[in-house]
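One protein chain omitted, others in place.
Entry: chain A
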Amino acid sequence: MGREPAKPQQQGQETDYTVDQLVAFNRYNPDIFPDLENSVNEQTYSLESNLCLLRLYQFEPEKLSSQIVTRMLVKALMAMPGPDFSLCLFLIPERVQMEDQFKTLIVLSHYLETGRFRQFWDEAAKNRHILDTVPGFEQAIQGYAVHVLSLTYQKVPRTVLAEAINIEGLALDKFLEHQVANSGWVIEKSQGRGQLIVLPRNEYNDPILKKNTAESVPLENITRIFPILS
């Protein structure tokens, strides 16, 4: 098997193939190092390509770039509630994880994993220099907070929501207005205790919507008896 990375013909024209395609064809080829590192620095995110890069670092630890791994981990936090952050940690040598910026990110991940948003936002505020390297960080974490709240609550007090997404006052009013218009949120006034936000029902916060998966059989299982039925 050749060691040259298998790319489409037009070499140098990087837009002709995505990093995911490159990974699919060269999963164990150290020659794609630069492409993988570049992809971490870009705006896009690919778990596959990041894991591939970490795997290559495992083989040649002296090539490991703290800057690249930091950026990768920040992006992995943004992929919450997905397991991306721990998937990366499984592949990063322990002595590397001892570096300060990684310790900080691990603490931040711990707060998110255990629903402690107040502590998370406090700690994040102290570490803007690490987190601001990736645009959209705050919005991504707010998205995760809304996800967990939607699993947990049918109706959530405004103060609890404010703490989880770290938005208050007028900005929160604006945020709510947007959610009411676009995502089916409803604002209820409860007597003398501030607003109550009614979140859209889903199968995790409403037992009635819980799908009975036992009743359904995937089509591909049924195809097996087609020859018999005909």
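Heads up, the rule we're going with is that a residue touches a chain if its C-beta (ideal position, glycine included) is under 8 Å from a C-beta of that chain, and two chains touch if they have at least 3 such contacts; residues count from 1.
Rule of thumb we're sticking to: contacts and distances are computed from a predicted model.
Student: Can you tell which of "AAA+ ATPase domain-containing protein", "Eukaryotic translation initiation factor 3 subunit L", "Phosphatidylinositol glycan anchor biosynthesis class T" or "Nucleophile aminohydrolase" UniProt lists for the chain that's not drawn?
Tutor: Answer from the UniProt record of the missing subunit chain: "Eukaryotic translation initiation factor 3 subunit L".
Student: Would you write out the residues of chain A that touch the absent chain, in ascending order?
Tutor: Per the touch rule, chain A residues meeting the hidden chain are 1, 3, 27-30, 47-48, 51-52, 54-55, 58-61, 81-83, 86-87, 89-91, 93-94, 110, 113-118, 148-149, 151-157, 160, 190, 196, 204-207, 210, 212-217, 220-228.
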